[in-house]
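A short worksheet on the structure shown next.
Of the protein chains in this complex, all but one are displayed in their positions.
Chain naming follows the written order as A and B, and within any one chain the residues start at number 1.
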Amino acid sequence: MNKYAEALHLVREKEPLVQCITNFVTVNDCANIILAAGGSPSMAHDVREAAEAARNARALVCNMGAIEDAPSMILAGKEMNKLGRPVVLDPVAAGGTSLRREVAAELLKEVKFSSIRGNASEIRYLAGQQTAGSGVDVSALDKITEENLKEAAEMVRALAERTGSVIAVSGKLDLVSDGKETAVLRNGCATMARITGSGCMLTSMIGAFCGAMPEDCFTATVAAMSVMGISGEVAEARRIKNGTGNATFRTDLIDAVFNMTEEQLVEGMQYEIL
Amino acid sequence: MNKYAEALHLVREKEPLVQCITNFVTVNDCANIILAAGGSPSMAHDVREAAEAARNARALVCNMGAIEDAPSMILAGKEMNKLGRPVVLDPVAAGGTSLRREVAAELLKEVKFSSIRGNASEIRYLAGQQTAGSGVDVSALDKITEENLKEAAEMVRALAERTGSVIAVSGKLDLVSDGKETAVLRNGCATMARITGSGCMLTSMIGAFCGAMPEDCFTATVAAMSVMGISGEVAEARRIKNGTGNATFRTDLIDAVFNMTEEQLVEGMQYEIL
Partner (left out) sequence: MNKYAEALHLVREKEPLVQCITNFVTVNDCANIILAAGGSPSMAHDVREAAEAARNARALVCNMGAIEDAPSMILAGKEMNKLGRPVVLDPVAAGGTSLRREVAAELLKEVKFSSIRGNASEIRYLAGQQTAGSGVDVSALDKITEENLKEAAEMVRALAERTGSVIAVSGKLDLVSDGKETAVLRNGCATMARITGSGCMLTSMIGAFCGAMPEDCFTATVAAMSVMGISGEVAEARRIKNGTGNATFRTDLIDAVFNMTEEQLVEGMQYEIL
């Protein structure tokens, strides 16, 4: 079986419980997309139970949108590190404010992440580059394009090597690297940036895939990103056909994950290993 | 008039204000399903105003998903107990962590609940049984089936008798008991477990029905659970017909509550008094 199809297969077979410490803006969508993929979400985040709750889960997702829950992320993250289970980081607006710069540094110091997924501004910030991002959205100057692809791929690869985490940048072009292999993915559509939470949902889904395939978080991350990108294309085709807008697009996107087949994933994936 | 139809009728007639102290994952769906049923939701949860806000309401819903708001639940619950108005508990993941075990015990000690709605793992835990549940989802071992129905019904009845609360278990089979009468309900569909919040939404709707029919919380609870189950069937028929997924299912479920007629409820209810 194709290994990306196998990752999807394993999510449906194992129904991994994914513990998400994530922000109130998109938490409902994150839970529903994990369910759509085939996993089981738990959103417990109270510092008094974060580590104990994580112990029941196959993977942990730490989303810096829930900046006030950083202490819970550290407790739960250390617990999962001890248990050898995947921990996924979404460094929301990591370089945006001094608080976020501090929290990002502390999380990276205290917890070993299997996979880190951000937009280009966030990942460039973690890589130590100057960034132009003013918050949750990627800055135009930071974006990954066919023109700067080589430079960006090397940035992502080097960050993966330095951190020992799979590094994933999502955008018009996605990049994923484990420090050795680097993949560029070309699925998705522009409307994904017109809903809140496409990034958060993707990170949550990476948690489900890593929870189902903990021995290969690179493949799991590529598979989750491809499922998301292809689902975006399905939802976009419907939006154009039906003349709907971003709210219906969001619903269709989650539905498309729910209905994604292994064949559809294998046939739809637009990727290349650099 | 059929008494379950009357309960639905009263929700639409009285438009009860329902105060919900509930979790951030599903709070929006809880508010929208109360509105769909015909009630009016208030989600104020700040400990400085919880009791005062509750005073304006016809019923209070305490959802342990909002574990950090337990102090607000106790203050508002005591206030509603004093006023003689219904208080409904959703013991989310009650046995899942030591924090939840403590909070569940404290809530049950401090507040008298009219109705308690959980999944089989949660209710079995409250009944003092060993449970296998690892969090928000019901464990396969705990589930209520046609095979263990008699044992489960007695467990629910005894818990109702001991607590003086209507006890409701939702799942493939629903059970409701007030310690004297015990009803088994057979509406619903499997996709309800593929969205986040079907349990929370149901508990919120029980709050609306109890607020409209405070003198008979057993009937109100049975009616609310039947409205939810039938709505699940309506949404499932649409999902199968249209090839949609869990996100559209959630929308269709709330729509079905919005459009539920008294006739549809009476004709669609699959229940039996044991």
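Going forward, a residue touches a chain if its C-beta (ideal position, glycine included) is under 8 Å from a C-beta of that chain, and two chains touch if they have at least 3 such contacts.
No experiment lies behind these values; they were computed from the predicted model shown.
Among A:Gly197, A:Gly211 or A:Gly229, only A:Gly197 touches the chain that is left out of the view. When the missing chain is restored to the complex, the residue among B:Asp46, B:Glu102, B:Glu151 or B:Glu263 that touches it is B:Asp46. Residue positions on subunit B in contact with the hidden chain: 17, 24, 27-28, 31-32, 35-36, 40-44, 46, 48-49, 52-53, 56-57, 250-259, in rising order.
Not every partner is drawn; the one left out touches subunit A at residues 23-26, 28-29, 65, 67-68, 93, 96-100, 134-137, 194-197, 243-248, 250-251.
In this section, only the chains that are shown with their structure count from here on.
Between subunit A and subunit B, the centres computed from C-alpha atoms are 33 Å apart.
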